[in-house]
Each structure stands twice: as C-alpha cells, then as structure tokens.
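Everything on this sheet refers to the single structure shown next.
Heads up, one of the protein chains got dropped from this complex, but the rest are sitting where they should.
Up next is chain A:
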C-alpha cells in the first residue's frame, strides 16, 4: 500500500490579498500589482533586495514561497531537501510581451538583458532555490487549467522515491494586472490535510 502524504501548509496571493493557511496576512485591493506586491513584501518583513529586480511572476512565486517556508521555520542558511513542482497557464507571457516590446521596432532594437532573463517560467523556481539553498528536483508544467491530479501524482512519486523529504507544489500564474494567482502548498509525511485531489482543489478554490 502506498504512503499517504499530507499537506502541511498553504499560501494564496490573488486579487490584492496574501493569506497563509486561510488567514489573511495582508490585503489591499486598491493598488496596482507592482505596488501591492511591494507593500505585501514589506508587510512580511521580507529582506531580499534581489526581489525588486524580479519580474511579476517571480515576485508572485517568491513571496508566496517565502511566506510559507518562513512559517515552517525553514532556515535559508542551510541546504534543504525540498523539491518544487509548479504549474500555470500563462507561462512567462507577461514578461515575454515586455521583451517583445523592446525588439519589435528594428530601428529601436534594444533588448533588455534584465527582462530577457525572465522569459522562462521556471526562473521563479531558481529565485526560490537560491534564497533557500534548494538543490533538489524541480519542474514547471504548463496546463490549460489547474491540475490537482498531476500535482498530487508528481509529489507522491518524488516523496515515495526519496527524491525529496518535502515538496513545494502549486500554481503560480501572472497574465496581466487583473489576472494573477499564486497558490502554493507544502507536501510532507506529516500534516493536517490529506494530499489528495479533492483537498488540493478545495484549497485552490478558497
């Protein structure tokens, strides 16, 4: 019989709100995303100057992961055995569009290196891995819609094959100002919520 894994904790960032395990930590629906995420970062006392150089998708993923991992008392100074399995619909489209704007006019062709480096969705995994010294397995999948079954299956395999002790899973999507969402959760041997499709979908839709 296969081991039943658990969800230890989860974090949401969407529509101007940041919550951890269902508890609102910061909310301001009046601000555009750039101001909201900066204010949420400061409210959470997240000291990481490279945050301000990240693209919107990485800011979204990084802050959600940081809030969740800090709550788990993860020490960023020690190497961690936590795998990452992320997914979304828009890939890095928001940044891809910005890059396109810098190269579409051949008479004004100045691609920005700082924008170009974020034209892949899995760069956000790198940002989290650098901060938390994660040298573990990681994957980023593109789906038409949230796919709880895939995340459950993939995290179960990683844990049962001893590829990692815990798996940071979820959905982090940034299309434009009005369409963004991060839902990350940590899967491990112990926790209060079953790591099954029904529970994952329930948490996603909170």
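Here is the rule we use: a contact is a pair of C-beta atoms (placed from the backbone, for glycine too) under 8 Å apart; a residue touches a chain by one contact, two chains touch by 3 or more; residues count from 1.
Note that contacts and distances are computed from a predicted model.
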Just by its UniProt name, which of "Acyl carrier protein", "Lipoprotein", "Amino acid/amide ABC transporter membrane protein 2 (HAAT family)" or "Xanthine dehydrogenase family protein subunit M" is the chain not shown in this complex?
"Acyl carrier protein"
Residue among A:31, A:53, A:163 or A:202 that touches the chain left out of view
A:53
Decide which residue listed in A:3, A:75 or A:112 touches the omitted chain of the complex.
A:112
Tell me, which residues in chain A touch the chain that this view leaves out?
49, 51-53, 110-114, 117
